[in-house]
Structures are given as structure tokens and as C-alpha cells.
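These notes concern the structure reproduced below.
Moving on to chain A:
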Amino acid sequence: MQYKSQAVAKPYFVAAIALFVAQILFGLIMGLQYVWGDFLFPYIPFNVARMVHTNALIVWLLMGFMGATYYLIPEEAETELVSPKLALAMFWIFLVAAGLTVVGYLTVPYARLAAMTGNDLLPTMGREFLEQPTITKLGIVVVALAFLFNVTLTVLKGRKTAINTVLLIGLWGLAVLFLFSFVNPHNVVRDKFYWWWVVHLWVEGVWELVLGSILAFVLIKVTGVDREVIEKWLYVIITLTLVTGILGTGHHYYWIGTPEYWQLIGSIFSALEPIPFFAMTLFAFNMVNKRRREHPNKAATLWVLGTGVMAFLGAGVWGFLHTLSPVNYYTHGTQITAAHGHMAFYGAYVMVNLALISYAMPILRGRAANSNKSQVAEMWGFWLMTVSIVFITLFLTAAGILQVWLQRVSDNPLPFMVAQEQVSLFYWMREWTGVIFLIGLLVYIWSFFIPGEEKAA
Partner candidate 1 sequence: MNTHLLNMLWVALLVATVLTWLIGKTGYTGPLAVSAILVIAAIKGWMIIQDFMGLRRVRLLWRGIVVGWLLVTLAVILIAYWLGLK
Partner candidate 2 sequence: MSEAFTTSTARNIFYGGTLFFLLVFLALTYQTEQSIPSRDRREMLADAKVVAGKKIWETNNCIGCHTLLGEGAYFAPELGNVVKRLGSEEAVKAFIKSRPPEGVPGRRSMPQFNFTDQQLDEIAAFLKYVSEINSAKWPPNIQG
């Protein structure tokens, strides 16, 4: 660790992984409810489990991003963080707010939670992924502002590199777009239209800037390739990302009451969206091949390469699979979407977070890399989780194809629930694969506790 203030990243990483575990546990509950309908009913209805599953994911990814930022900004800017105390204070506020929100989800009926938290004053709740009480959303804004204030000032007083500039643009974009979560028109078409400004422009826009810069940072560290080369790639990749991703928003505007020309624009630009992901894969492999040093942390390199491949598969290929409007007409709102969502989130955002954690955590604990034994365990975690997500995606895709066929294409379309029963075999297989994913996650966590410091800091 070159700068003392980088240490604030550590609690963020720990909390992120803890929330990751919560996310997976609730995922397993939901998966079981798919095939065992009254499991935990009415104590934890499906919608509650889903809120916890998705919100925990978002919060832990954001926690990971923040931790990553606190870790890499001082090193890139070559100066200590402006205020490590503020960073720690915000950590606790964010964690407590997230915790209270989850407790709220689990203990109080959602309508009561809405009433208790003053949703009437500014109704923002009850929209997918933005279920958080309005006061939680306001809290997120406060935390985000304090965070951005802290890191932006740090960069301003220090060295400005492509990596920290792109990271800051991504983070500011993330915060600004989140403000659209407070936009909730009565008109359903407009509601959905601007809802995507948060959801799509996050994951297929500004988050990719964060992803790109974290990836670039780790690549510089583990490969020793010239910063100049890596920064050029970074700019090219994020240009392609935004050039395709901004108008790619159109693929959400096919069937929600928006004009039909979006079918043309959305299809064309989202058909190009795999290109930046493909470039990212090439980038990661190219840089690792050109490496100028053998970094002792093999696990971090594996995560970086994994991010390249899995982001391309999940976000690129599985996204493309159902993005053209004539295809999407049949697949919209089916398990195909769920399949894409699982692999894309894991491949892009989960893996990049784990890549940085894998690189930074040993250093935060005072060594360049973990012992071989620990790294082997971590790689086991990598493979178990990654292979599981591939199979989860395949099973959900199979379920989705069958669902589309039974419910939408065949001559005698079946009602939704009847079609669901027909595909339950795939849901069972998905659930068992989910258990293996959890095992992989536990192995991954266990790797942190394997002692041994073969390599000095």
C-alpha cells in the first residue's frame, strides 16, 4: 500500500462481500419459490426476496465501486485522500441505511414501509430496482455527494490520469443519472421512459466507464504494460461503449408506448453493443500477453481475464440474442431476460469488483499477494462461481425458449402459470446450480482466511 488513506477501501470490500452472500442466499430462496410456490409464504413473499436479491446486488456493487475508487484514486493521483474520515463515516452511514432498508423489507409489509417512510410526500417507491424508500434514496444521494466531493478534490489536487478521469466521469454520471429515480410521472409511458435513464444508462453506460477504468488500473498493475498503451485502449473502449450504449437505450422503448421508430434505432445500436465488450476481451488478453512482469498475484489476473470473457458473453452475446425488435417481440419479459441479466451482471460488474478486491486486498493486508494455497482456493472459487453462472444462464435460457414457445408462439398459447409448470425442470436445475454457486462463494471467502505470507509486501 503506497498511501495510508487507501486503507479506507478495506471495510467497503468486506461489507460488499457480506452483502454478496446475502444476495445469493435470497437468490436461492427465490429460485426455490419458482418450483415450490408456497416456500416461506406469506412470511417472505417472492417480491420481498427479489427486492433483497436485487437491491443487495446493486448496493454491494456500489460499495465495491466506492472501495475500488478509494483504493485506486490515491495511487493514481499520487496523493493522500482529502478526507479518510469522511470516507469512513460515509461507509457506516451507507451500511446502516442499507441494513435498515433490508430490515424494513423483511419485517414490515411494503405498503406499511411506504407509509412509514413518507412515500406520500415524494412517491418514488415500487418501481423495479428502485424499491428503496424515498428517504433511503435521499441518503444515497447524500452519501454519493460526500463520496464524489472527497474523491474529486483528491484528483484535483493530484495527478490527473486517463484512469482517474474516466473513473470520475463514470461516477459523476452514475450520481447524476440516479436523480432520475426521483422522477415518477403518473403517465406510465413517461414513467418507464425515464426509469430506463437510471437503469439502462447505468449498466450499459456510465457503469462501463467505471468498469473500464478499474480494469485498466488492475491491468497496469499486474502486467506492467505501459500506461500510455492501456489508456489509449481505455478511451477507445469507452467511446465505443457510449456511442452504442446511449442510443442502445432504444431497445427498451419497443413496447412501452413509445414511438415505433425506436425499434429501428434500438435494434441497430444495441446490435453494435457487443463491440465494446469484444474490444474489452481483446484488450485484457492482449495486455496480459504483452506483460512485462510476472505478478505474484495470479488470482487477480484470472479475474481480469474472466471479466473480459464473461462480460462479452453475458452482456454482449446474451444481450444481442434478444435485442433485435422482431426477436424481442417474443422474448420480452421472459426468462430469456433473466438469463441475460444473470450472466451480464456477474460477468461485468461482479467480476470486475472481485478482480480489484483480489488485487487490492492482499496489499491492504500487508503483502503483495496471498500464499499459493490461498490463491488456489480463490481460483477454485472463481471456477465454481463462473461455471455455475454459465449453467444458470443456460438453464434460464432453455426455460425462456420453452416459455416463449408455449406461451407466445405455439398455435394454442398456454396461460402463464401453465407454461411455468412445463418448464419447472429447468428451474430445478437452476436452483441446484445456484447451490454450487453458493459453495463457490464460500470457498472464495474461505480463501481469505488461509494464512501464509510467502510473498513479502
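These made the cut because all candidates are chains of the complex that A comes from, given by their letters.
Following the convention adopted for this analysis, contacts are C-beta pairs under 8 Å (C-beta built on N, C-alpha and C of every residue); 3 or more make two chains touch, one makes a residue touch a chain; residues count from 1.
Everything quoted here is computed from the prediction, not taken from an experiment.
Colleague: Candidates 1 or 2: which touches chain A in this complex?
Modeller: My answer, from the options 1 or 2, is 2.
Colleague: Tell me, which parts of chain A touch candidate 2 in their complex?
Modeller: So the residues of chain A touching candidate 2 come out as 30, 33-34, 36-38, 41-42, 45-48, 50-51, 110-111, 114-115, 119, 123, 125-128, 131, 162, 184, 186-190, 192-193, 228, 231-232, 235-236, 238-239, 242-243, 246-247, 249-250, 252-260, 262-263, 265, 329-330, 332-335, 337-338, 407-409, 413-417, 419-420.
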